[in-house]
Structures are given as C-alpha cells and as structure tokens.
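Missing here is one protein chain; the remaining ones are kept as they sit in the complex.
Per-chain numbering from 1; labels A, B and C assigned in written order.
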Amino acid sequence: MDLVLDVTESDGATVLTVRGEVDVYTAPKLREKLVELVAQGRYTIVVDLEAVDFLDSTGLGVLVGGLKRVRSHDGELILVCTHQRILKVFEITGLTKVFTIHDSLGAAVDTSRAS
Amino acid sequence: MDLVLDVTESDGATVLTVRGEVDVYTAPKLREKLVELVAQGRYTIVVDLEAVDFLDSTGLGVLVGGLKRVRSHDGELILVCTHQRILKVFEITGLTKVFTIHDSLGAAVDTSRAS
Amino acid sequence: MIVAGLAASVVELEIPARGEYVGLARLVVSSLASSRRTLADDRIDDLKLALSEACTNAIEAHADVGDDETVLVRWAESDDRLEVEVEDRGPGFDPSTLPEHPPVTDPERLNFERGLGIPLIRSLVDEVIFARVEQGMAVRMVMFCGPVADLDDDDELAWS
Partner (left out) sequence: MIVAGLAASVVELEIPARGEYVGLARLVVSSLASSRRTLADDRIDDLKLALSEACTNAIEAHADVGDDETVLVRWAESDDRLEVEVEDRGPGFDPSTLPEHPPVTDPERLNFERGLGIPLIRSLVDEVIFARVEQGMAVRMVMFCGPVADLDDDDELAWS
C-alpha cells in the first residue's frame, strides 16, 4: 500500500511516474513532490498514472492543486492514463474537461514540448 | 481464496495438481477428490503442491488421510513441493518422515512408477 | 446498525481513525466483494472507491476530536444486495447543505481541491444513506447484485 514516485527527464520534459495507491495516506507525498518540482522551476509536468492501482478524491485534489500551481506559471500538467478504473474517477467528477489526459507517455511528452 | 484441483495422467502416473489455499474451508474439496481417486482404483497418486499458496493443519490432515487410504491398498501418496513456506508445515509436524516429498514432478512420477 | 435480516453474514472491521488504515478497509471490502460471484469487477472497484471516500471522511471528521478514536466498517450481505457502512464518532454533518462547486469549465474550479468525495459516493453506489448515529455519523452504501429479490420488503432497508 505504498506510493512510489520517480522523476525522469524524457526528451526535455519532466515526467513524474506514480506507482501504487493514491489515497488520504499517500497523497501528501505526491503533493510534496509536485510542490518541489514547481519550486525547481519545472512548470510543464507529465504525470504518468499508468502504474497507479487506486486513486481517490484525495489524489484528484492533489492533481487539481498541481495543475493550479503550474498554470499560475503558464505551465501545464499533462496526465497519462489508460486504465478505465482510474479514468472513471476523472469522468464522474468532470475533471476530464480540466486535465489533458493522454493514452501514452510519448503523446504526453510531445504535448508538453509543444506547450 | 479458491482451491483448484486438476487430475492428469503423466507417464502412467496419476497426478493431482492443487492450486490455491488449503484450509478449513477448502480442504473438504481436496479430501473428496482423494477419496474419489482411490475409489477409481488409483492407489499411487502424485500430489503436486507447487502452486499451493497456503496450507494449514486441516490440509495436512487431509493428506495424512489420503496416505492412509492409498497405503491400505499398498499404494503411495507422493508429494511435490519446493516452497519453503509449505515445506515448513511438514517439517514442524514431523510429517516429512511420513511422506515422500520430491522437488520436481518428474522425480515424483519416476518414483510412482517404480512403486 | 445493519438490519437483523442480514445479520448472518456480517463482518465488522474496526480501525484507528488514521489514514494508514484506509487501505486495509479497502482490502477487506474488495476481498469480501470478490468472493461474491455476482458482482462484476468494475462494480467491485466502484464499491472500493466509495468505501475509501467514506473512510477518508470519517477519519477527517475525527481530526478535530483527537485520533484515539476508531472507525467502524460493517459489511452485510443478503441474496440481492451488499451493504457497507462506515461509522465514526465525529461531529456529524448534514449532507443536504454541502456547498456546490463552480462548473468544471470555470477557471475558479481550480480553487477547489476538495468536496469531491460525497459526489463520488453518490454516483458510484446504488444507494447511499447518511445518518447521524448516537455518537457520530454513519454512511451506508448499498449495491444491488445477484438475484434481485422482491423489492417490496422495504423493511430490509430500514435504518435502525
């Protein structure tokens, strides 16, 4: 029931890979990492959710907070997610309209470089 | 938390492959299968425990019962087991001295044909 | 709290009101739900998510009253339904007076990181009942599944 976070640079884009379960217990770790990246001047971040097993509203809230933070620097938070289980949470809450969600890391990185 | 049982013939030997958890809930199913095989006249049975995730004293009891049954027909119950987790249960209870335990199906089948 | 008619298959889990135990509650509920063959995998995921939201709220309700408290998760099932109830010892609340969020297209929407839990619960489960109980709040979530029995027996849904 752990959350594992990895930051890599791919083609000049900052990619945050999230593994495990994002809930009330682990979300603070994700929030801290996003705050840290923005503090380092990384305003365009690809968050790869492909290895996320579970995400609840606490996790959504942290992603919304991250999006707000990068947008205030004219940046962008781009998600990679194909699992129906996770996408559903964005759909029900209407947040698919707020986030850019890609179905592959490659496409997300391309978008991040264009922005 | 299911128990899956498969009976195959390998090189003339009867092999009972057990998958899953053997406990108070599932052991009756294993007992029935052993009784059935003996009723069919199969007195030398290889029980493959390699895919068993959990085995407790209820499962041990069923195997002891099976051994007793085949021995009363001069047969043998030969186990295949390499997982330390499962072997340990036989060791603590001293039943390694009662059962023939092999570390491969091939070796077990050879033994069964010799007996 | 679960009605007597469902009593034969009641499982109760009591956890400390701390975030680290919500994963355990999810594990228990999804394990119980999977052993129920009639519930499809995606509905198990829905129930797991709804449970997680309810536990998170229960835990947060305790933040003000100290975290020596516990949260009770109660599982009951009958032929036609599963019920999961989350009970806390917090101050309680009135779900009908929750603030509404700006629409997602409004840039203001980004100022709201919270308030998604209860809307999620409402859309994920077939029925949800919020009730003040003696010492706190209880949220009961119901999933209909399997052979749907006579739905006339409203008694079975009585909130006791």
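Criterion: contacts are C-beta pairs under 8 Å (C-beta built on N, C-alpha and C of every residue); 3 or more make two chains touch, one makes a residue touch a chain.
Predicted, not measured: the structure shown is a model, and the values here were computed from it.
Looking at the complete complex, one finds that the omitted chain is in touch with B, C. When you scan B:I45, B:L60, B:C81 or B:V109 for touch with the missing chain, the hit is B:L60. Contact between chain B and the unshown chain involves residues 1, 21, 23-25, 54, 56-58, 60-62, 64-65, 67-68, 71, 84-85, 88-89, 92-95, 97-98. By the touch definition given at the top, chain C reaches the unshown chain through residues 7-16, 20-21, 23-24, 27-28, 31-32, 35, 68, 70.
We take it that only the chains that are shown with their structure count from here on.
At the far end from chain C, in terms of centres built from Cα atoms, lies B. Each chain gets a centre from the mean of its Cα atoms; for chain A and chain B, those two points are 50 Å apart. Chain A and chain C have Cα centroids lying 27 Å from one another.
The centroid of the Cα atoms in chain B and the matching centroid in chain C are 43 Å apart.
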